[in-house]
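One structure, pasted below without further comment.
Removed: one protein chain of the complex. Kept in place: all other protein chains.
Take a look at subunit A:
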């Protein structure tokens, strides 16, 4: 009993795509090489010289590609299976998204190792800035015309480019870490902020600016995040966010963990999102493996993902209000989270990082009595949400403090790659669960809450509404949980069903290999985008026909959200910045990975 999801399309329908047709008409067929993949969007290789023109064309066409969704690179030097693709040592790829068309397109640029330079696209897409810095940091590719091409994730004193295939992955391959008194001084000096390097002036016409260093450890920075403020009195003239204090090399890790054993690492990317993080990864792997999961598994996944959405939003709500100065709500929301964890623990056996989804299904069937427990939580929440709304969101002080504070429009949001509740707070109706349903979301009845002003208040209110909608989805899961297996009957389902193992020696050997080495996936590329707790999260996997990924690209929502801060904070006040930080809802693991 299994139904294909709409975006399970395996055929690449690039030819039929009107955007590709328009591009071919404008630049000629010879300008592109099409690549057939499982990514679910046209993938075109373009020459480096025409890249900027192509990007501009897409940016300015009717119903434009107004968001640079992702930009990163791949070290292709060790890749065995790339028949029919242009020669390339390093490939830089650009994924563009058009909200009005609800379509994406991916452009790839091939580079030779001797000439690693690409023109910068910052003038077309301002959020390319950080992505290009990341590519420089991780691969050593230069972007011509970039305003400030420096390291972003690694320390300024770092040598080498970690995502290159010839860079060691393990810390234990390096000398053991030591910190000396002298080294400490040197590192502290390197962390010093130099305004001139950022083209900042130290004073205005008749005043001197103050440079305030906030972080990397600050109670309202939500983790290891640093932002340097250029202040004139209380007013923020400019600011420079500094990230990379939480870089755990999750992408490099994917190149050495088997497809199966990488699942726990995904939990820790958006660490308040739990199994929600497993979902895009598992779905992308299942595309590569060609697995269609059962209805029961899909519904269980949706239910658990939505429960974690509520859990994450509760954490948001508590800390958001705390950043505004309200001490008490956090104690209430954490009580609710405890209730959610009781359900999560009963079902998955773990609290924060269950790593509970599996290639082809979930780890276990739902335990007896799960529905009673889940119903208890679903019944508990609505009156709490109503209370939060009455006590806080209708509270005159909170309203005054948040309304029209750090407001931005839909156009600005898209320009900076903002997605998720922060985008919907501006009134833009773009929720992947509706726009591109995955894992069976098309079968559920729910609404997409929208804001209108895109201010701190709306970002909070939208999330409270979202919790209500998630409760609705969970209620439908409880009422209509399909029967059947919790794992797909497919040779690549990992771990394979145990009862099959015990038949004879052949099945035993196969089982052993699949558990120890893990499944081998055919060479191809796939991607899955999902509406995660904080915005759109995607995993872009490249398989080279091995037991592990050749390249794992994780696009996280919080990275662009932080990049946008200076654009909306210039001219604002310091307390507004704190309110804004609280309303973004980010965790640093979701930024630095």
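Heads up, the rule we're going with is that contacts are C-beta pairs under 8 Å (C-beta built on N, C-alpha and C of every residue); 3 or more make two chains touch, one makes a residue touch a chain; residues count from 1.
Criterion: contacts and distances are computed from a predicted model.
This complex has a chain not shown, and the name its UniProt record holds, of "NADH-quinone oxidoreductase subunit B", "Fumarate hydratase", "Alkanesulfonate monooxygenase" or "Glycine betaine/proline transport system ATP-binding protein", is "NADH-quinone oxidoreductase subunit B". Although one chain is not drawn, the whole complex shows that of A:367, A:382 or A:491 it is A:367 that touches it. Within the full complex, the residue among A:244, A:449, A:518 or A:572 touching the omitted chain is A:244. Across the entire complex, the residue among A:78, A:112 or A:171 in touch with the chain not shown is A:171. Annotation for subunit A: contacts to the undisplayed chain at residues 153-155, 162, 167-172, 174, 176-184, 187-188, 191, 216-217, 219, 223-224, 244-249, 252-253, 264-265, 268, 271-272, 315, 330-332, 334-335, 337-338, 346-347, 349, 351-353, 364-365, 367-370, 373, 587-589.
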